[in-house]
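Here you go, one structure.
All protein chains but one are shown at their positions in the complex.
Just so it is clear, A and B label the chains in written order, and each chain counts residues from 1 on its own.
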Amino acid sequence: MTSETDEVVLEVSGLKVHFPIKAGSLIRRQVGAVKAVDGVDLTVKSGTTLGIVGESGCGKSTLGKALLKLIKPTEGTISFDGSDISQIYGERLRRLRRRMQMIFQDPLSSLNPRQSVETLLTEPMKAHRLDFDPKTKVAELLDLVGLPHSAANRYPHEFSGGQRQRLGIARAVALEPELVIADEPVSALDVSIQAQVINLLRELQERLGLTYIVIAHDLAVVRHVSDEIAVMYLGVIVEQAPAEQLYEHPMHPYTKALLSAVPLPDPKAEDERKPMLLSGELPSPADPPTGCRFHTRCPFRQPTRCADERPALVEHSSGQKVACHWADEIASGTITPREEQDAVTTAR
Amino acid sequence: MNEKQLLSVDGLSVTFSRRGRDPVEAVSEVSFTIAEGEHVGIVGESGSGKSVTAMALMGLLPERGTTVEGSATYREQDLLSMSRRQLNQIRGSEIAMVFQDPMSSLNPVVTIGTQISEVIRRHHRVSSKEAANRSAEMLDRVGIPDPRRRLREYPHQLSGGIRQRVLIAIALACEPRLLIADEPTTALDVTIQAQILNELKELVADTGTSLIMITHDLGVIAGLCDRVHVMYSGRIVESARRYQLFTTPRHPYTGGLLQSVPRLDSPQDEPLRPIEGSPTDTIPWTDGCAFQPRCPHAIDQCLEATPHLEPYEDRMLRCFNPLKGDEDDKRDR
Partner (left out) sequence: MTEGTINGPRARAQRSHGDSLWRGAFRRLSRSPMAIAGALIVVVFLIVATFAPVLAPYEPASTEWTQLSTPYWVQGHGPGHPLGIDRWGSDMLTQLIFGARQSLIIGVVATAIGLLAGAALGTLAGAFGGWVDMIVMRIVDIMLSIPSLLLAISIAAILGKSSAALMIAIGVGQVPIFARLLRGSMLGQKNADYVLAADALGLRRRTIVMGHVLPNSLGPTIVQATLNLATAIIEVAALSYLGLGEGDPAVAEWGRMIVSAQDRFEIAPWLAFYPGICIAITALGFTLLGESLREALDPKQRR
């Protein structure tokens, strides 16, 4: 969250990832597609952190993997450091991987159980033919993530969850990448450990000048690491804004609902908190609603436009980008949510 | 205490022993009471023994290799020494439980309707038609739209949120006096969690059901429970009323937890203050305080003697060197 420059590291436009649904036992035909990511535009500046939040099924993990080309994008461009990488494959892609790394959710399953720490930290450097002295490099990396040197000849299953995630982080930064995408970096960890890992991520960013994309469902976690936050719903970004602004003045109804749903560890605040309850369930990404994707659950839904016109992500006066036809009216209070009673009856 | 006690747990301990391995004391010296209509929270991380406590009360632990000691008096009967038949009478009708994973707690080959009716008919003499009506009514009460149609569906046809509501409906179908909820919303998204917690809160308030809420999420507890027990390494380390616990935590573990959780309502750029080490870094309680290796407040005594859960100020505390003053003030500065 430091050394902000205007240099853009990653620029994504019109990115779509569709997974075909096939039917037929002998001749398999495509009968539809799960639109996991359906038209995403993003810009990430060097040295900053972009947080991507959303609930399960919103396509945030797929987006993260598509940005790293671990999943083939269906459409759109991904421009990394000025050049489009969406069509790069094979050896060129492999060499590019050194510059963009990933931190995974489950540190145990993302570490090969048969590799000792030393092997798993040095293997990527060997693959990229970097010149290094294994002993000093491993010691340096372990220092960097706060693990003792004695960890070098141990195996992943011998560590606790938090320590394993430190290993995953050490492996990701070993190649000295420019961009690191962290997919739910703390959600598999115990509450008391999460803060350690969050602090470590922030510290490494300062020391190594990393650019992060942090993907998480936990808004509090994302807020603590991000400069800018994008909120995803059903394959699209519904709101993007600087972190503080998003939390203080959410404009999109979904962002409002998401923020109000988080329980606070404070009895006074909890007694006053009135969660904005959403009705219904998340629609299927194979058959998303027409118009605004959120309109089937939106408490601010209007009779016009919402159901038949897809809102674009538009920059508003506050500098916030919101994909809602009625964002300004909702912000000024001329449109109010349907009565709570009303919301409850629709829920039933 | 004037309120009528519903359940009083005294000196509960659970030991797992497997052949060829040292026995593990998963829970020990757990004592607490719950009054009628009271909501009690048990907070702890993985391995703290919070789930084992619930399983022991429900008689759900495997009999082989498990030693359960202590007593749990529910309306003048001891749940822990009850016969299987007596326990079956009480389980489901008077004490019900909701688990974390709604998929594996439902039978995948039986319709939702049958699963709810089954519980109703096991404890009440009603016709199958009456049972079906009550099932639909239950689904409606937990906020499931179109309950009649849902009755004919199978668990895999439902989303996670609906499944968890079905489980709550099953648990509340016989109007139990006590509901034990073990991480009921952990597997769900925040917006769904908000819906379910809201419904759960209303339901238990309407029916006067007592609630034991087991969770690792301090936020869930803060809005729901009158009294909170914090567990660490198998023992309760702090018990207090909700306001006291959250505003002036006295056990360094409670205080540490509250400071380390990223919150939506604290300044963004303030670095979090984590608890060092990990929950596996413990020492046996017999050698001192299990939290000592991670405790910033530890003193020599913590390695010499075992702390006991004793009255301290307005609460029960297991600590030789409690936190002082108003931690919240320090935090805000």
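Note that in this section a residue touches a chain if its C-beta (ideal position, glycine included) is under 8 Å from a C-beta of that chain, and two chains touch if they have at least 3 such contacts.
Since we're looking at a predicted model, the values are computed, not measured.
S.K.: Which listed residue (A:Val53, A:Ala66, A:Ile169 or A:Leu200) would be found touching the missing chain in the intact complex?
M.R.: Reading the full complex, the residue touching the unseen chain is A:Leu200.
S.K.: Among A:Gly162, A:Gly235, A:Pro265 or A:Pro311, choose the residue that contacts the chain missing from this document, as touch is defined above.
M.R.: Counting the whole complex, the residue in contact with the absent chain is A:Gly162.
S.K.: For the chain left off this view, which of A:Leu15, A:Val34 or A:Leu68 is in contact with it?
M.R.: Once the missing chain is taken into account, the touching residue is A:Leu68.
S.K.: Which chain A residues touch the hidden chain?
M.R.: Looking at chain A, the ones touching the missing chain are residues 65, 68, 70, 94-98, 101-102, 104, 106, 109-114, 116-117, 123-124, 127-128, 146-148, 150-151, 153-155, 157-160, 162-163, 166, 168, 171, 175, 196, 200, 203.
One rule holds in what follows: only the chains that are shown with their structure count from here on.
S.K.: Quick check: in the complex, which residue numbers of chain A touch chain B?
M.R.: It comes out as residues 1, 55-56, 160-163, 190-196, 198-199, 202, 217-221, 223-224, 243-244, 247, 257-271, 273, 275, 277-278, 280-282, 344, 347-348.
S.K.: Which bits of chain B are touching chain A when the two form their complex?
M.R.: Result: residues 45-46, 140, 143-145, 159, 161-162, 189-195, 197-198, 216-223, 242-243, 246-247, 256-258, 260-265, 268-269, 271-276, 278-281, 294 of chain B touch chain A.
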